[in-house]
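Only one protein chain is missing from this complex, and each of the others stays in its spot.
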Amino acid sequence: MAKLMLDVRQLTTKYITRTGEDVYSVDHVSLTIEEGKSLGIAGESGCGKSTLALSLMGYYFPPLHYTSGDIIVDGKNITGMDPDTIRKTVLGSDVAYIPQAAMNALNPTRKVGKFIEDVIHAHELPMDKKQIREMAEQRFALLGLPVDALDKHSVELSGGMRQRVVIAVSTILNPKVLIADEPSSALDVTSQKMVIKMMKDMMAKGLVKSMIFITHELPLLYNVTDDIMVMYAGQIVERGTAKEMVFDPIHPYSRGLMRSILVPEEGTRDVKLTAIPGTPPNLKHPPQGCRFAERCRYATEACKFNQMPLLDIGGGRYYRCGHSVEHLREVYEGED
Amino acid sequence: MKTDEAIKTELQDTRESVTFGADRNKDFSQEPMCLSGRGVTRVFHTGKTTTVAVDHVDFDFHRGELISIVGESGSGKTTLSKMLLGLLEPTEGQIFFKDKPRDISTNQKKKEYWQGIQAIFQDPFSSYNIFHKIDSVLLDCINMRGGKNKSKEEKFAMMKEACSFVNLKFEELTNKYPFELSGGQMQRLMIARIFLLKPDILLADEPTSMIDACSRATILDMLLNLRNETGMTVIFITHDIGLAYYISDSIYIMEHGKFVEAGKAEDVILNPKAPYTKRLISDVPKIHEPWDLSTVG
Partner (left out) sequence: MKNTLKNVFHSPRFLVGFIIFMCILLTVLIYPYFVHRDPLQGLGKGFLAPGTYVSVYDTNNTGTYRVELPEANDNRLEASVPVKDRQTMLDFLKAKGTDITGLDTSNEHFHELIEVWRANYDEADAKKNKYEGFATQAKRNELRRLNNRLSSDVNAAMTVTKGEGDDATTAAVATSDYVKVDEVANALTLPLGTDNFGRDTLTELVKATGISLLVGLLAGSIATFIGLAVGLLAGYVGGVVDDVLMFIANIFTVIPGFVLLILIYSALGAESRSITTCAVIIGITSWVWTARSVRSQVISLRNRDHVNLSKLSGHSLIRIVATDILPYIMSYVVMAFILQVSSGILAEAQLSMLGLGPNPNELPTLGLMMNWAKLFGAYTSSNAWWAYFPVILVIALISFSLNLMNTGLDQVFNPTLRD
């Protein structure tokens, strides 16, 4: 078995609202990623994808608070470290995080090269300006980015280029885990493709040892990551390889998501496009039983009252449902 | 201003998947012309710079047809949609409404034109006046269609019918504000509005792009239903080429203010001719076909 790069055990984090209520938006999440692998996280907006990404950095700021669980990055447990240590020794070097609007995070008054200096200085690495410059140039060349971008201000770069530059800057220290939260959603399809290509390149060249990729665009996830994990109401509801998840989803929610995929290729016009009725539950008062029961067309009375555990069915496949795999597959077949 | 918990207003949902009523590959070229344009152009002047947002486009939209205009941001599709709606005048060219040159020179003529064309916009949260209740939104539509003198009961029955068409319980919406609904519900209320107005043309400007993918089937199904019932023309503006392919009869691909390719959906997507269309299709990630990453810089 390959080396585990990220091992998250029963991680729970919560938001404390203005009125002082607790909202557990990441609820006992366990996941592992092996070296050289990537994991995609899918789900509707408000299901806890982005909160999970923030929580995995181990760096919490209000209103997000840590509750319980462990985050182990390449054998090092980063939970319980004080924020300063995390910022200096974990962020950037062990875990790198790219938020959706990352390309707008560059200070427009400074040149791109300066940001790389900042990263090096923040980690107190013994390098002088010349060495940093050399390293930056090498990295940009390796990733197919124009080296003269280092001497430009962020506003001189196009949106797609800016996003790629941000990713290059934030992975300069070869992080063990790269967490990308919708890194390409704000871009047009061509720039998106370029960003994805660069990220896959970084994985292939070993610059980034493992990756978590979050998006609501399932076709993208299918093409980018090895595994896909579906989240619903702060919990993992299913995990499997990308292929399994798209063509053979087990959980009714995953199935609902996969049946909303529309791509411009042959056969799309004959797809039976389905909807999941209703909206995700309010996590201030989560449902007693299965969190999806209210929107699930296969839900029984028992589903509404029994907590569902995450079942391991072998081959890296997990799902959280009261029905057996066979039963669900049978029902699905009857529908088509 | 989204509230924590959306109103539980849905009727028992019976239609979860999209159903196309009539023949999917119907030939609309024999249908009467609904809206067409020749050399439609719009130029913007800001200071000394001149921007050609829409550059001499020609189009023919037939009755009952569902047309998608596909373009990326900055392609001019929003400007074109505003011209189609009559909110902007073209600087050059002519738009024909039902085979007659469109005339919206006076307020009265504008009002008449707007009886024939209506719109659903992208962002449901900014589509409603937050100070108006749901009842007044719907009542306004009834009044606009000459229902001013109808009795209270008749108006009530009409509003109820419109809401149940989009699977919403009208009884629970009275005295509520639109922002108390979820995004999907708000967009459905927009469709209820169109149901009451019954225009000849509906311009839907990215009506599902702010809504989760798994909820958009409901909206699309309702739109298709509405078209099948009223026979109206739907102009669907989107950047999602997969969605456009799935839903439309014909597709116009727009780049830099020009239509680079137009035709039946099958033809445009499966046999693209213009290089831009080819690139656009190849750049979108797919499920069954491989996604070739080597084609980019």
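Just so it is clear, A and B label the chains in written order, and each chain counts residues from 1 on its own.
In this section, contacts are C-beta pairs under 8 Å (C-beta built on N, C-alpha and C of every residue); 3 or more make two chains touch, one makes a residue touch a chain.
Remember, it's a predicted structure, so these values are computed and weren't measured experimentally.
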Interface partners of the hidden chain - shown chains only, full complex considered:
B
Full-complex touch with the removed chain, picking from B:28, B:59, B:97 or B:128, is B:128
From B:69, B:85 or B:232, residue that would touch the chain that is not displayed:
B:85
Out of B:27, B:103, B:140 or B:154, only one touches the absent chain, namely B:140
So one chain is hidden, and I want to know which residue out of B:118, B:225 or B:248 touches that hidden chain in the complete assembly.
B:118
Touching residues on chain B - with respect to the absent chain
85, 87, 107, 110-111, 114, 117-119, 121-123, 126-132, 140-141, 144
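The rule is simple: only the chains that are shown with their structure count from here on.
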Per the touch rule above, chain B residues touching chain A in the complex are 4-6, 10, 13, 16-18, 24, 72-73, 182, 184, 212-218, 220-221, 240-246, 265-266, 269-270, 279-281, 283-289, 291, 293, 295-297
Chain B touches which residues of chain A in the complex?
44-45, 144, 188-190, 192-194, 196-197, 200, 216-220, 222-224, 246, 256-257, 259-269, 271-279, 282, 284, 297
